[in-house]
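Following: one structure in structure tokens, then a few remarks.
All protein chains but one are shown at their positions in the complex.
A, B and C label the chains in the order they appear, each numbered from 1.
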Amino acid sequence: MSWCSILPTYGQDMNNTSVPELVTPLYRREIKVPPVPGYLTLKCDFHTHTVFSDGVILPASRVHEAWLNGLDVIAITDHIRSDPEKQTVPGDNNRSYQLALTRAQELGMVLIRAGEISRRMPPGHFNALFLSDVEVLNQTNFMAALEGAAKQGAFIQWNHPGWKSQQPEVTKWWPEHQEIYEKGWMHGIEVFNHSEWYPVALDWCLSNNLAVMSDTDMHSATSLEYDLHKWPRPMTLVLSKDRSEAAIKEALFARRTVAWFGSHLAGRTEHLEALLKSSIRIEPAHYTDAKGNRIHYLVNASDLPWRIKEESGVFAGEVWLASAGSATIKVASEVKSLRLVMSNAHTSGQQVLRVDWRL
Amino acid sequence: MSWCSILPTYGQDMNNTSVPELVTPLYRREIKVPPVPGYLTLKCDFHTHTVFSDGVILPASRVHEAWLNGLDVIAITDHIRSDPEKQTVPGDNNRSYQLALTRAQELGMVLIRAGEISRRMPPGHFNALFLSDVEVLNQTNFMAALEGAAKQGAFIQWNHPGWKSQQPEVTKWWPEHQEIYEKGWMHGIEVFNHSEWYPVALDWCLSNNLAVMSDTDMHSATSLEYDLHKWPRPMTLVLSKDRSEAAIKEALFARRTVAWFGSHLAGRTEHLEALLKSSIRIEPAHYTDAKGNRIHYLVNASDLPWRIKEESGVFAGEVWLASAGSATIKVASEVKSLRLVMSNAHTSGQQVLRVDWRL
Amino acid sequence: MSWCSILPTYGQDMNNTSVPELVTPLYRREIKVPPVPGYLTLKCDFHTHTVFSDGVILPASRVHEAWLNGLDVIAITDHIRSDPEKQTVPGDNNRSYQLALTRAQELGMVLIRAGEISRRMPPGHFNALFLSDVEVLNQTNFMAALEGAAKQGAFIQWNHPGWKSQQPEVTKWWPEHQEIYEKGWMHGIEVFNHSEWYPVALDWCLSNNLAVMSDTDMHSATSLEYDLHKWPRPMTLVLSKDRSEAAIKEALFARRTVAWFGSHLAGRTEHLEALLKSSIRIEPAHYTDAKGNRIHYLVNASDLPWRIKEESGVFAGEVWLASAGSATIKVASEVKSLRLVMSNAHTSGQQVLRVDWRL
Partner (left out) sequence: MSWCSILPTYGQDMNNTSVPELVTPLYRREIKVPPVPGYLTLKCDFHTHTVFSDGVILPASRVHEAWLNGLDVIAITDHIRSDPEKQTVPGDNNRSYQLALTRAQELGMVLIRAGEISRRMPPGHFNALFLSDVEVLNQTNFMAALEGAAKQGAFIQWNHPGWKSQQPEVTKWWPEHQEIYEKGWMHGIEVFNHSEWYPVALDWCLSNNLAVMSDTDMHSATSLEYDLHKWPRPMTLVLSKDRSEAAIKEALFARRTVAWFGSHLAGRTEHLEALLKSSIRIEPAHYTDAKGNRIHYLVNASDLPWRIKEESGVFAGEVWLASAGSATIKVASEVKSLRLVMSNAHTSGQQVLRVDWRL
């Protein structure tokens, strides 16, 4: 048995011994979010930065990181640079897209050509997605930049409306936003950005027919800022006809999106209900006790989080089903249906999803 | 109490609600490694890359990351580039150092000017540290590059001698290494690199009077590759007279280093013993049982890991003290001393630290 | 090199190979909470259960678990049982204390003899600590039980006043509580229990001169319910003259306690300020930039969490210092003092700690 037995820890190869407890293996973590009737559910981040603006990592690494994190779609949205050749990392406003594209193709991800126009509040920061030439955003006049983007058919979103650096007290809809909206140059709003959620913005999305967006706005490494052991990075779920860029664009303009951030979901009732029904099932009772109470499995087949209460008193407490979890519920013999409340699924700034469920 | 009570999860500000479970706060995690008599114990990484070679993050971010991870000293050791202006990120071989220096000063870290010369095996890859001009390494002839570095007073280390891409079967000391060593151009060897440890290289360090080095060789984000919830990133501990660059250099040339990687330490007996004695104490017995057995606290005041057995039969099993841990040991009344074996503290490729300890 | 090299993973001993990535080593995790002038800061849990009521683990294991978790003091507070010999685990109301005592002594922990009297709301559940005979609580009449406890000199606390099973809408102070309070039979209130915090109860503690308590109310295994990778288990910090049971009792009656639960602290201003000042230091500037701005280290030498803002505009954003963390702050040359706001240190239900700090 030679020298291997003299070291109590574990045998070691004198040439090269791995230390497995140190590292995180670099494979893609698949996130299970089920399709809903008629649509795939794609995992997307529409707001990230690279060394081509004030981010710290290369474009191809931004894509690689998103792939490791289980995303399907990413937009690199560098701030617009006016003097690109004077930068530490030179290149015009299309350069980060160009440098990342091959990596995206190799990894099977969709990369969206995009950019971020950044101004003081009002109106703050806006992303233009699906551009054909990002240079169109490189304009002194903010409205001209938006107009140029719109002419390229861009999907335009208002970023982090409640960012405290710009709206420290109240998250406000300014006349400038009204103007942009009325011109048809605003198609979505981030109800969530990085680690902040803006319930009021969800109400605006509903009242103005805008898409609900949730993005990381990553500047540094995703693994540095998020505790990915606990939750996937925040994302926009897009209910898309297929995986093509065209289909994703169609879905965004049709407002078929849901925000997922940590233990929370936010979006339109119909989309949240569809996701719930494709995630959750209640199995036939596997046990009936002496009093005739039935015990059923409540199964979450997805990685989406669902915090579930029952309003009519069938069962007490909260069933908390994150990431492929299941629970049991006890139901009296006469009970035929449940009135479920999903307290983490926001259907407006102050309301959550309610669903009647026949057993 | 208004709307706050309608959401079961937790109250939310309609303007902006933080989602605390998502993020990792970005403060510096101090790692507690005690000084030893006569020296501070500095936490160092002498092998990292940036966008100026094949790394993916900016030099200032490499420094910031190391600071967050609790290090005191870092060397950026980009591979030598011969045509710097043709690169995606242009700049000569001193550029990454220059771009990171202010950030290091602001953060109170020591940044070492350095570079990596990379060749096929033999002789493989070498880092030159404490250079005045990294361009000296930009030479076709490998030995000429080493000679130029040596003339600048550089500390030169052989990197990852057991890297499987270069030494797939046996970690071998080639005639070329003998030549470099005899010319006085090799001062240390990585006994650990990234996630691999090379026990045979520790034996070489001891027989040839070389410094024991342990580095990350980081190319991507540290937080991506290491599971920092469990262990600090691998590092070289330098027993240094003070925090100055000059003192660190003196300590390296004096071979006062210890490798720390996950649950393992490796180095010279005298240094490991000094670290053990400044980390561990055995407190006076706090309890004596009916048979006269005393119970003592064995306390690790440091974040260093120690796996401790006792060879003379005083207590059985292993006391495992990582990160500011403590344990109790039960000792018969007549016992006056312990024969401790630290099974994770490697004093050679096949031996571990043994210390007699008077109670 | 024999068989060790034939397996790519890592060398293995054919007889017995450890799998280090699977297990959590079972040593005591020391939690660093500094003393304050005149007092030690002891880490305590005054509310736990065992198999002698509706808990699932043995008394000695409850103590062992608390010791592993870094606590100094624990009370086992089983619900009162009236027919002890008919139980699955027989024994009177002193039995759990008796079975755990030797383990506590061996581990150097203080074990408090105690029990929990449980009724519907009002008045709910109360713990009596420092009893000489727990059987005194075994009475049909609730007030008689409290009186008996008081005659033994017990410290009596109201448990989980906002528990939703008992106070689903509003956390209310009932006439019964007023009566108990006026009789002098209530000395503290849990402002935190398990995973819930009751801001209104902190206000009651302040207005009625009661001790601020924070307990786990553990029934199952602590490691099962809490994510101890992220935060220590909730605890009451007791500012005590020494480690004796008598000193702890004196400190409780003198209301020298602070609640610590996750990222939050709650207590009296004087105690929180003392803990802040023994935890945090601002070092002399280590760097001054070209404009004369100084950069200082803000160091948290403790494991206590502090979320720090500055109100007079010296620096923006929040410095978040958990567990032995540090950060840098940039201060203009003329700044002589800071107005710090610790947003996670609750000095009342609606206020947080504010401290002026001279540089």
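List of remarks:
What we mean here is this: a contact is a pair of C-beta atoms (placed from the backbone, for glycine too) under 8 Å apart; a residue touches a chain by one contact, two chains touch by 3 or more.
Every value quoted in this text rests on a predicted model; they were computed, and no experiment measured them.
Considering the full assembly, C:L99 is the residue among C:I31, C:L99, C:A285 or C:L353 that touches the omitted chain.
Checked against the full complex, the one of C:G162, C:G188, C:G267 or C:G325 touching the unshown chain is C:G162.
Only one of A:Q87, A:S118, A:T269 or A:T328 touches the chain withheld from this view, namely A:T328. Those residues of chain C that touch the chain absent from the view are 3, 6-9, 12-24, 26, 51, 56-58, 60-61, 65, 68, 88-91, 99, 162-164, 167, 169-171, 192, 194-200, 220-227, 229-231, 234, 261-264, 307, 309, 318, 341, 343-344, 349-350, 352. Taking the whole complex into account, chain B touches the unshown chain at residues 1-2, 4-5, 9-15, 17-18, 20-21, 227, 229-230. For chain A, the residues touching the absent chain in the complete assembly are 1, 5, 20, 25-30, 32, 105-108, 169-170, 229, 263, 286-287, 289, 295, 297, 299, 319-328, 330.
Assume only the chains that are shown with their structure count from here on.
Note on connectivity: the fewest chain-to-chain touch steps from chain A to chain C number 1. Per the C-alpha superposition, chain A sits rotated 180 degrees relative to chain B, a value rounded to a multiple of 5.
Annotation for chain B: residues touching 2 or more other chains are 20, 26, 169-170, 229, 263.
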